[in-house]
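Apart from one protein chain that is not included, each protein chain of the complex appears where it belongs.
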Amino acid sequence: MPEQASSFALEYDLFYLFLIALTTFFTIGISAAAVIFLIKYRRRSQGEVPEQIEGDMRLEITWTVIPFLIAMFIFAWGAKLYYQMYTDPKDALEIFVTGKQWMWRAQHPDGQREINELHLPLGRRVKLTMTSEDVIHAFYIPAFRTKTDVVPGRYTTTWFTPTRTGTFHLFCAEYCGTQHSGMIGKIVVQDYSDYQAWLRGAPKEMTPAEAGQKFFTSLACNNCHKDQDAGRGPSLAGQFGSDVKLENGSTVKMDEAYIRESILNPGAKTVLGYPHIMPTFQGQVTEEQVAMIIQYIKSIGPKQNEAVAKPAAAAPAGQPAAKPAAAQPTGTTAKPVAQGEQPKQN
Amino acid sequence: MATEVMETTESRVNYLNNGTTVKSWLLTLDHKRIGLLYLFSISFFFAIGGIYATLIRLELITPQGDLLTPEMYNRVFTMHGVIMIFFFLIPSIPAVLGNFLLPLMLGAKDVAFPKLNLLSWYIFIIGGCLMLYTMLSGGIDTGWTFYPPYSSIYSNSQVTIAGVSIFITGFSSILTGLNFMVTIHTMRAPGLTWFRLPLFVWAHYATSLIQVLGTPVIAITVLALAFERTLKIGIFDPKLGGDPVLFQHMFWFYSHPAVYIMILPSMGVISELIANMTRKRIFGYNFVAFSSLAIAVFGFLVWGHHMFTTSQSMYTGMVFSLISYAVAIPSAIKTFNWTATIYKGSVSFDTPMIYALAFLGLFTIGGMTGLFLAALGLDVHLHDTYFVVAHFHYVMVGSAVIGYLGGIHYWWPKITGRMYSEFLGRISAVIIFIGFNLTFLPQFVLGQLGMPRRYHAYVPEFQVLHILSSAGASILAVGFTLPVIYLAWSIKYGEKVGPNPWMASGLEWQTSSPPPTENFTYQPVVTHEPYEFENVEEIKQARQAELQRA
Amino acid sequence: MAEHSHAHPDNPLKYYIGVFTLLLVMTGLTVFVAKYDLEHIWPPLNIIVAMTIAVIKATAVVMIFMHVRWSSRLTQLIVVSGIFWLIIMLAFTVSDYYTRGGWPTTLGQ
Partner (left out) sequence: MAEHATHVEGLAHHFVSMEQQKEAGMVGMWIFLLTEIMFFGGLFLAYTIYRTTYPEGFLFGSHLLNVKLGGTNTVVLIVSSLTMAMAVYYSQKGDRKKLLAFLALTLILGLAFLGIKYVEYSTKIHDGLFPAAATWNPPSEGEHAIPVEKQQAVHVFLWIYFLMTGLHAVHMIVGAGILITLIIMAQRGKFTKNYNSPVEISGLYWHFVDIVWIFLFPLLYLTGYHFTPGGH
């Protein structure tokens, strides 16, 4: 067993051991039966014809129903674990990750950036939003028992709660070319004070939202998107998470993916009542810049009562959550947007 | 099964000596000869795939990755996977044993479309030559799964030619499946009803169904990939508006059912081996027969279990997981029925039976580790690790190849008219079993510890297990080489055998060994259920002889 | 071998002409309908109407021109299973995209 360093690891390991036991049981059972029959009923004379047994309905039903029940149990357990892993947590520390042949880049909410390393606070729920600049990669931390593909052209998310300090492996698990096996790194889990010290010492730039605001101006988005609906485009303030009415009559929720699409492929969906004048920014912005602009748009919404330029989920980074055990996901789908929840998209 | 006429003397003219020129082989329409053509072709590809496997295992002895460059290593495992799957395992049992035996088992003179049958061999050879060309001009480095956008944009290797090669080879598989389905529907001997068919035939029917319904989808998928690559069209490339995950859906829509193309024929072989080596009718014949069909049909509904972490929807993931468990049930039914068949049988220890036993144990392990992977929460950790590599080698090598070897040994006297050395047969079966487990058991542990697959270099803590695995692979290589030698030897020097050396039941054992060109010198008529050993003439004679002696 | 469920009609020509007329009329109809923007009523309405017409046309061709109406059970089974498998492929894949939450927004740059 690799180290158990996240809130999923214990349950995962129990499940794994249960299946190992089940496999051992069936393998030994079947092999032993076969070997015993083989020896006991070995052929004693050339002309021997054993008594024929056609089959037995009760036996057939038994060995259909029992494996079926076992299988359904395994399915249910696996599905439960998966549901936890892929349902977004509340109040998580949000980190943005990009994969690129052949390295990992991470960006913390307060602006710290790292390459092939990721520093995490102990006991705090962490949510990663990830995308790729080129091919498919997969972000894999064996000690946390989590893995999610990082797909170009879309965002994927994953989350976990580190429960043990130390340094753990980070692997790229989806084959991505020549240096696939070199696309590895370190996950460093630190307790509260060490982590804070690291945060202070780490090379720090602007927070993503601040940087996003800068790009919003330098790319001239603000020429059209003003604070009120006075500009040529719709106002983006206070819009995040709300429903947008489209020209073709349908509605769509303004989430990260929708903003990203609006920037890179504005023609795909047009907001009701506005002309098709927004140019595409395809080729002018990188995935990381798009992510920063998204953070900015998130920061000016929902509703402008929150301070501008603070990421939505930016509770003081690194503050330990109550207990690791409390880090279970809420499991509800109807999450209030005002708490900084993002709808899942992958 | 029995026929009205019994043939005891070996016919003078058989399919082997009826024309000995190269031309008579290359233009033959005889299904038995075509089966042999396939036997040589796929053995050749197996050897190449095996050489690649050897390179993989040599490289992985040390963690640094010092034997091969990363580019070379990536090409090596890709070519290993592609050749083993598309050019060895998928055609193995159907195209060799299926071709040879189906018409014999059905009491027919040939398959329904003999010309198509030869054509599909030529198509296979064309595809194979293209793959060899790919290999010689540098190979491909995409993994056998060809995921874009790596394969379509970033890779600098021969992806287009390899795609075309697989496209072409796919048609060989489709035509074989089509031919078999029509043959089974229309060419059965009088009296041979569906429930009198040997289970081998049922398994091949199910296999053909998958070949016919699944293979076209992979064909169009690799074709699209080749277009994307050559013309720079945004079919799957997200930069041009395409969706790489759509490729994965289309790829696995074929490639999951394809794993049942590999295992179902092997299951058919195992049914024959166990029934005939224990002289017992398969326990629960109907259940075993229908479970083949169930596997073929349900097998089409689970492809998404290869995509649990690839940003597929969580809900769809659950559906795919659930159905994956449904498809495990027919496999479980088969396994239990085979074991029950041995009970109170008259079990022989001959080589084919050793393979059948190995199959039972290894398939249980391989199949049940599939259950780990189908469990959503576990697959998150295990996906793309050596656990998956171990799982599929257990089912593909430990089950499908073992079944193939068992079948080759069992029908060898029928194919060649000669018997191999039983002693060497048993020894190498045991060597393969030991070597196999030593190679792939450690890989389960590696995967659980977090070793990702397709890694050219790895972190040092995994080295011990990798060394064990490489040691096992060298034993395995010996085990696979031995049969090649003694089987080849037996063609010339092996003891000659009569029509039915195993005293087995089944129409194929009632014609001479090797069979005459049109299989039977008379029209067989079936009046009995399958696996009725009281009616096997050779057993009757043996019993008579024993009674006289007593 | 396989039993024929229905015998061929003596004079299929009148069926052929009937199907032919149906196909022409349906083609006209589908072009006519496509001119109108039914998407304002309900977004998928245009495609539903077009596909319904296409399915009717295809069924007519399969049943009459391809004689499936008079063919063996086996042939009919093959036709049905072809459609069935196609639906499996479409339905499962679409279900993935549809339940992802973001679709159709997530894709596309």
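The first chain written gets the first letter, and so on, giving A, B and C; residue counts start at 1 in each chain.
Heads up, the rule we're going with is that a residue touches a chain if its C-beta (ideal position, glycine included) is under 8 Å from a C-beta of that chain, and two chains touch if they have at least 3 such contacts.
Note that the coordinates shown come from a computational prediction; the quantities given were computed from them, not determined experimentally.
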Chains shown that the absent chain touches, full complex: A, B, C
Candidate in contact with the missing chain, chosen from B:E59, B:D110 or B:D350: B:D110
Missing-chain contacts mapped onto chain A: 247-248, 265-270, 276, 278-280, 282
Missing-partner contacts on chain C, residue numbers: 1-2, 12-13, 16-17, 19-20, 23-24, 27, 30-31, 34-39, 43, 46-47, 50-51, 53-54, 57-58, 61-62, 64-66, 71-72, 74-75, 78-79, 81-83, 85-86, 89-90, 93-94, 97, 103-104, 107-109
Residues belonging to chain B that touch the chain removed from view: 108-114, 174, 178-179, 181-183, 185-187, 190, 212-217, 219-221, 224, 227, 231-235, 240-243, 246, 249-250, 518, 523
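Definition applied: only the chains that are shown with their structure count from here on.
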Centre-of-Cα separation between chain C and chain A, whole angstrom: 40
Contacts with two or more other chains, residues of chain B listed in rising order: 238-239, 241, 243, 311, 313-314
Contacts with 2+ other chains: residues of chain C: 100-101, 107-109
Chain C partner contacts - residues on chain B that touch it in the complex: 185-186, 213, 217, 238-239, 241, 243, 246, 249, 253, 300-301, 303-304, 311-316, 319-320
Residue ranges of chain B in contact with chain A within the complex: 65, 70-71, 74, 141-143, 145, 147, 149-150, 153-155, 238-239, 241, 243-245, 278-281, 283-287, 308-311, 313-314, 317-318, 321-322, 325-326, 328-329, 332-333, 335-337, 339-340, 342-349, 353, 357, 360-361, 364-365, 368-369, 371-372, 374-381, 383-385, 448-450, 452-459, 503, 532-534, 539-547
Residue numbers on chain A that touch chain B, as the complex places them: 1-2, 8, 11-12, 15-16, 19, 22-23, 26-27, 30-31, 33-35, 37-38, 41-56, 59-60, 63-64, 67-68, 71-72, 74-75, 77-87, 101, 134-136, 138, 140, 142-143, 145-149, 151-154, 156, 169, 171-182, 184, 265, 344, 346
